[in-house]
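This report concerns only the one structure given below.
With one protein chain removed, the remaining protein chains of the complex are shown where they sit.
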Amino acid sequence: MAEPTIPPAPPEPPPGRAKVHMTLDVNGERQEVAFAPHKTLLEVLREDMALTGTKHGCELGECGTCTVMVDGQPVLSCLVLGLECEGARIETVEGLASASGPHPLQVAFADLGAAQCGSCTPGFLMAAKALLDQDPAPSRDTLKEELGGNLCRCTGYLKIYEAIEWAAGTLRGEHPASPLQPGATAPHVHGEGCRHG
Amino acid sequence: MMRLPAFAYRAPTTPAEVARVLASDPAAMVVAGGTDLYPNMKRRHQQPKTVVALRRVQALRGIQWHADGSLTLGAGETLRAVERDPGVEARLPALAHAVRTISTPLLRNMGTIGGNVCLDTRCNYYNQTWEWRRAINFCMKCDGDTCWVAPSSPRCWAVNSSDSVPVLVALGATARLVGPQGERTLPVAALFRNDGIAYLTKARDELLVSLTIPAQGSARSTYRKVRRRGAFDFPVASAAVRVRMDGERVAAADIVLNAVTSAPVVATEAQQALLGQRLDEATIAAAAEKAARLAKPLDNTDHLAAWRKKVVQVEVRRALESLRA
Partner (left out) sequence: MAEPTQPAQPAPARKPRRIVGTSYRKVDGMMKVTGQTRFADDLVLPRMLTAKILRSDVAYARIVSIDTSAAEALPGVKAVLTGKALPIPFGILPVSQDEHALCPDVVRFVGDPVAAVAAVDEETAFEAIQRIKVTYEKLTPVFDPEEAIKNAVPPLHAYGDDGNVHKRVSMQFGDVDGALAKSDLVLEDTYFFEGNTHLPMEQHATLAWQEPDGRLTVWSSTQTPHYLHRSLAKVLQMPPSRIRVVACPNGGGFGGKSDPFNHELVVAQLSRMTNRPVKVTLTREEVFYCHRGRHPVLMKARMGLTKDGRITGLHFQSLLDGGAYGSYGVASTYYTGALQTVTYQVPTYRFDGVRTFTNKPPCGPKRGHGTPQPRFALEVHLDKAAQRLGIDPADLRLRMLQPAHSVTANWLRVGSMGLGPCIEKVVGGSRWRERRGKLGRDAQGRRRGLGLACASYICGAGLPIYWNAMPHSGVTLKLDRGGGVAAFCGSTDIGQGSDTVLAACVAEVLGISLGHVRVVVSDTDLTPVDLGSYSSRVTMMSGNAAIQAAERARELLAKAVSARLGVPESRLAFAEDRVFDVEDATRGVTFPEAVVLAESRFGTIATVGSYTPPPTPGAYRGAGVGPSPAYSYSAAVVEVAVDEDTGRVDATKVWIAHDIGESINEMLVLGQVEGSVYMGLGEALMEEMAYRGNRFGVHKIPSLLEYKSPTTHEMPEVVTYIVKDPDPNGPFGAKEVGQGPLLPIMPAVANAVFDAVGVRVDEVPITPDKVLKALEARDRRYGPTSYPDLRITETMRVLTPAEGGDGKGPDARRERKPGAKEGSPR
């Protein structure tokens, strides 16, 4: 058991509604930001940093839509104080793609129909990213368990599993990022008794 | 967007400091993972003026196995850390399982074991927004006078909905509290009171610092949780059962129900009925029937109360059956 790390002291919030001023590390960029001390990370990202890629569905921890990664762990940004994120490494959907292109998860989600309306998608992507960082080849049961905290009303989850599995294969170097490009054997994109689940 | 009300924020570093802040500020509440308090604050049914964050208190951390086989869990350890600890999985599988059934992986990355033990009691007349509660003229637990679950009742019937509590009680765990007057240790079972409002015996300026689970020897235990979905949902009935056999006969038995009233219920009569018996069908059925009699579910959670009462018996029976092998 590693020695527990104790987070640094957050800035002492001023009394009342005055804003705290602090530096947040979001997607590898350190940005100064000022916000009311009772704002959640979700609100700070969307309203004070213009990072609206993180969506929300309840703000009560009941849907997983607002999932971001903090220090490598997927968490519900609606229940984290922005104030407590000083010194933390925050990753949002905006940080998934790099200058060299989209993350394999993004390619697979787009190409395999894992994003329908797209509202839950950023949360699923971040939960999936965190999972693949820990487990490069998750079983279907692991996917069900680890994504159990993200609700989707469009897909029935099946195409999400397939996209994550495909992206995991890409990250393991087994096949190209796009399941639709020539030579790739795409899972289940044609409708003759195709199995999902 | 549901938003938090404004509050003062404190982040002390020692339990004693936390206790001092709580003692000096009657409108202060502690927060660990935030997964219980913050939704309640957003709905305005818990409104501390001061939030005392526990995240910087080193003394709440640690998962420590002792030479005698007992385990001390820092109350501030995340549920994830507990369920992923190889020792917990190997030696206390019922606890690992119970923790894994809590809400969702995302929430367990944030919520703590101490937070789950102290989880505010729940009721679907109470866990609602201020506007919603105004429409029912509020309830006894917050801002009102009547317990709508049982309108003639002098007490609140909000439900203890913790998954870890019944297992900790069944395993004989103790809790260490630190308050302004110093510290004390008591059985986890003694932490709870069957009252939806004053559901903890802990004083409000006492801090739960750690939980110690004794070595289990040859005892086997299990946890069964009833809920609608495989994630998110709180239990609507649950049973933690521990049995130690002496040969083919029961030498010790612990049966603890939860989510059927405001506190975990130790089914003493059912436990007695098992002692010295073989775990045969009739013995199990009799014990399950005795245990279920203690369940008093009311209409304030998901699922029908009458159905919950029925399945308590089924779940206790199945728990005992699973420990037979």
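Each chain gets a letter, A and B, in the order it is written, and its residues are counted from 1.
The rule is simple: a residue touches a chain if its C-beta (ideal position, glycine included) is under 8 Å from a C-beta of that chain, and two chains touch if they have at least 3 such contacts.
From a predicted model like this one, the values you see are computed outputs, not experimental measurements.
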Whole complex considered, the hidden chain contacts A, B
Hidden-chain contact residue, picked from the options A:L96, A:L131 or A:A168: A:L96
Candidates B:Y9, B:Y38, B:W148 or B:Y223 - the one touching the absent chain: B:W148
What does the interface between chain B and the hidden chain look like in terms of residue numbers? 1-3, 124-125, 127-132, 134-136, 148, 226, 228-233, 302-304, 306-307, 310-311, 314
Listed in rising order, the chain A residues that touch the chain left out are 46, 50, 52-60, 62-63, 65, 92-94, 96-97, 102, 105-107, 109-122, 125, 143-145, 147-148, 150-159, 180, 186, 188-197
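Convention: only the chains that are shown with their structure count from here on.
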Quick one: chain A and chain B, Cα centre-to-centre, how many Å? 30
Okay, in this complex, where on chain B does chain A touch? 1-9, 11, 13, 33-35, 38-39, 42-43, 53, 55-56, 58, 61-64, 74, 80, 85, 103-107, 109-110, 230-232
For the complex, give me every residue of chain A touching chain B. 1, 4, 6-7, 9-10, 13, 15-17, 36-40, 43, 56, 58-62, 64, 67, 73-76, 78-81, 83-84, 127, 144-146, 148-150
